[in-house]
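One structure below.
Only a single protein chain was left out; the remaining protein chains are all shown in position.
By letter and in written order, the chains are A and B; residue numbering begins at 1 in each of them.
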Amino acid sequence: MSLREEVLTRVKALLKDRRVDGVLGLSLFEKEPVPCLFEDPFDVDALVIEPKWLLAKLAMNILKTAPQEYRLGLVCRGCDDRAVTELAKRNQLDRNRLTLLGIPCTAEQARKCLCSTPYPREIVAGERVEGMYPMNDEQAQLFLTGSMEERMKRWARELNRCIKCYGCRNVCPICVCIPCKLEDDLWVKRGHIPADMVSYHLIRAFHLSDTCVSCAGCTDTCPVNIPLMLLQVSMRETLKSQYAYEPGLDPERVSPVLTEQEKGEGTLFQEPAWIDSLRGGS
Amino acid sequence: MNLNFIKTICPYCGTGCGIILQVKGGRAVTTLADRSHPVSRGGLCIKGWTAHEFIHHPDRLTKPLLKKNGKFKELSWDEAIGLAADRLKETVKAHGPDAVASLSSARCTNEENYLFQKLIRAGLGTNNVDHCARLCHGPTAAAMAYALGSGAMTNSIADFSGAECILIIGSNAAETHPIIMGEIYKARDNGAVLVVVDPRRTEVANNADMHLQINSGTDIPLIDAMMKLILDASLENREFIASRTDGFTEMKEYLSQRTLEELSRECGIPLEDIRKVAELYARAREASIVFCMGITQHACGTSNVYAICNLALLCGHVGKPHSGICPLRGQNNVQGACDVGALPNVYPGYQAVADEKNHAKFAQAWGRDLSRKPGLTVTEIFAAAGTTVRTLYTMGENPLLSDPNQGHLMEMIPKLDFFIAQDLFMTETARYADLVLPAACYAEKTGTFTNTERRIQLLRKAVDPPGEAKDDFSILCLLLKAFGLKGDYADPSEVMDEIAALTPIMAGVHFDRLGTHGLQWPVPSDDHPGTRYLHKDTFTRGKGLFVVPKYTPPKEMPDENYPFVLNTGRMFSHYHTGTMTRRSPFLDREVDKPFVEIHPADAARLGIVEGGGVTVTTRRGSIETFARITTRVMEGSLFAPFHFSEAPANALTIEELDPDSKMPELKVCAARLEKG
Partner (left out) sequence: MTDRTEDSGNIQVVLEGAGRKIVVFACTWCALIGADGAGKKRISLPATFRVIPVECISRVEADAVIRAFTSGIDGVAVMGCHLGGCRHNGANLRSARKLELLKPLLDTVGIDSRRLFTSYGTAHEYHQFAQAIESFCSQIGEMPPVSAWSRSFVRAMSARGENE
């Protein structure tokens, strides 16, 4: 049985047993995929699982606007799974109303997204493939290494194309703030393109510093091909090396930049070295 | 839960991006990008992302309205259609069919445009049907059809990424066609050289390899100089010229009349820079020219386009993949509206009305005698309003903001006997109408749009029109019936079948073939896969024709009283007359005030500060707007977007016409700037 057929069987069963009221997935419409909320088991035959299509934010919006008792199933990949985890941590969705049907990505997809964890925590079918690290990718290295001046030139050239479509914010499964600072004239000058290269892009990137699930949605949607996801790489590395924290992997653990100072034995994580040195010096 | 995702096409520019409307309980709540769309591939611009915002705006018209004693009163559809038909018939009876004029719409579907021109041509017996293509690519259609045989973009959007050199002339695609710009940037990432010719330092220029900041309206001297330099360096494509073109000898003769120094001085670009660009273009294996309003909106617009064709023919950069002549069309369906005959001189498929064979064919198909006389153009219609033109019918057009010299229009329109306007909102123009018919927007109807690369794409209905508003297709069917013509089409697909039967370039287009990827015309038969690029082995007209351009410097140059050159155009967050974008909260917040761009040196001299109030005056009128101080414009130049009804840039523009295509010179006029 192919991966799609297995998922299809699961979705049908979920709907027939009335364990969920609807399942969000992709459906084939005139030979092309489009998001679809399946509520009738008979419609499910149109379900497809390719291409990668971020659905976590849609699921969140469905749950927010649906009646309280509405339960939703979600066909999700690794990135959506992590996004759901992060959204749940931030009280944006009720995890109890959501049933995940996890599927792994192909190796090719993982390469395209530079995804280190191309599978959800639980998968209903298929085989997990090795992830890959952005730092090992030649193209990505161009943007992440080199002297300050080289990086500056490279990024300035990229960001200068920005047409301020807000697509990176719109597709980001974690960008949910209302109001959004990127719309505020105080932070990002309105009415000009390119969107202010420093404040628009760095504020957006920084707001996701400890939540970015590296879904590559921003890079995928950018009409002028700015590799936006690469802005997150160094911050992710820092979180990992300093706090052994990766967003979206552990539903229980709060982001280290939000936690209070841990005292005594049994700390969840080690304080990074720079804090110790400051303590010693003060 | 009642939640649907409807794939459809963005209603703004001619790029034709794929959007997915999220519809909940009969309301469009969100726009998503369509990841499988062949053009946009999951990207959208700021306008596309907010395409759902104006759909349910409270300002939408919901009932037919009739003006009585200066006030609008509601009436029923039966009364409205009866009245419209009666008044049109009365005018024809009293003053002859040519006393009726009409404007079709580049915002409406192909099917609606076809029915509209059929109503005017067969129902009323006049060819007085035109639309706003006149004000964007009228010169392109005229010139490219004459020189090459087809007025459309020769290549596809996806073709850009493979070009070695891309020459952008008079297009700020980064703001006006952002998704196409993405493809061009892709080409640059692949190693292509991007050269921009524009009097403004636009966003495109900021991201280009070279920017030639020419004097406004001097494109012909620049291109002539390039051609001379190419010939001097023997870089012309001799084989191509010999086998596929006509008129080269005359062209050479014409070029020899001017000196390079003269031409260089005229356009204000050092000869060395021109040489560099000329050689880049000529030496490239594949090179494309992209152009837009900066070329066409001049009194010598048609000649400007000839010049571009000449350059491409000289180097043989047409009729092959990745290299061609690419006019970027402005409106979502301006290409389609032209294709299906919403033009005064041609039937659907660019079949000339003056041709006896075409006349016979359409007269037979529609079962009526048709006028043999080409009709009036947009600009001529308003010039004749109240005199020879007695009744006007417009569908989805807002000429009061989009046409030049607003003051003149405001004088002429009230002189009409009767004015029928069909629109989504009570636009500036609809306010002057006697009868207003409430229409449906893109999300409320089925049909097809044709984008700038000739791709015919399906539009799918997502929500119902508000109140009693009807889609234009239904309104037109009612009117067709009132004129005794076939009006019982089951749905727009039946209309498309009729178009296909009458239009050779679209003979193979049927709704069931369109799917998500659509079809690029020409589609001559039912099994034809569509055409990625035109003029492959022969030009549509046989051989490509070198046409000697007639350069006329801009009519109104700065003088003592009006020392500035005023340029008009679009900016990234608004679209045309702002009817839709200014009613989208997100877009309106991005820019909610009109502005005029002023060079810092001029601002300092006049004591103008950023955001301060200024008055811009020309010989036609005056607007109060706000200053935006920027080096994007040259010293002595101003730029004003025309989206804002409170400061309409077209109150200032000049209605000097291009003699061939009747395009007004919207890009250059002389202006005065005052503080306060």
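Operating definition for what follows: a contact is a pair of C-beta atoms (placed from the backbone, for glycine too) under 8 Å apart; a residue touches a chain by one contact, two chains touch by 3 or more.
Keep in mind that what you see is a predicted model, and the values were worked out from it rather than measured.
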Among A:Met132, A:Cys172 or A:Leu231, single out the residue that touches the unshown chain. A:Leu231
Residue of A:Phe38, A:Trp53, A:Tyr119 or A:Trp155 touching the missing chain in the full complex: A:Trp155
Just the residue numbers, please: which parts of chain A touch the chain that's not shown? 143-144, 148-157, 159-160, 181, 186-187, 189, 191-192, 196-199, 201-203, 205-207, 209-210, 230-231, 233-235, 237-239, 242, 256-261, 272, 274-275, 278-279, 281-282
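As a working rule, only the chains that are shown with their structure count from here on.
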How many angstrom lie between the CA centroids of chain A and chain B, rounded to a whole number? 39
Per the touch rule above, chain A residues touching chain B in the complex are 21-22, 29-37, 39, 51, 53, 58, 61-62, 65-66, 70, 160-161, 163-167, 170-171, 183, 190-191, 193-194, 220-225
Okay, in this complex, where on chain B does chain A touch? 1, 3-5, 7, 20, 22, 24, 30, 32-36, 40, 42-46, 48-49, 174-175, 178-179, 181-182, 185-186, 189, 203, 206-207, 515-516, 571-573, 586, 589-591, 595
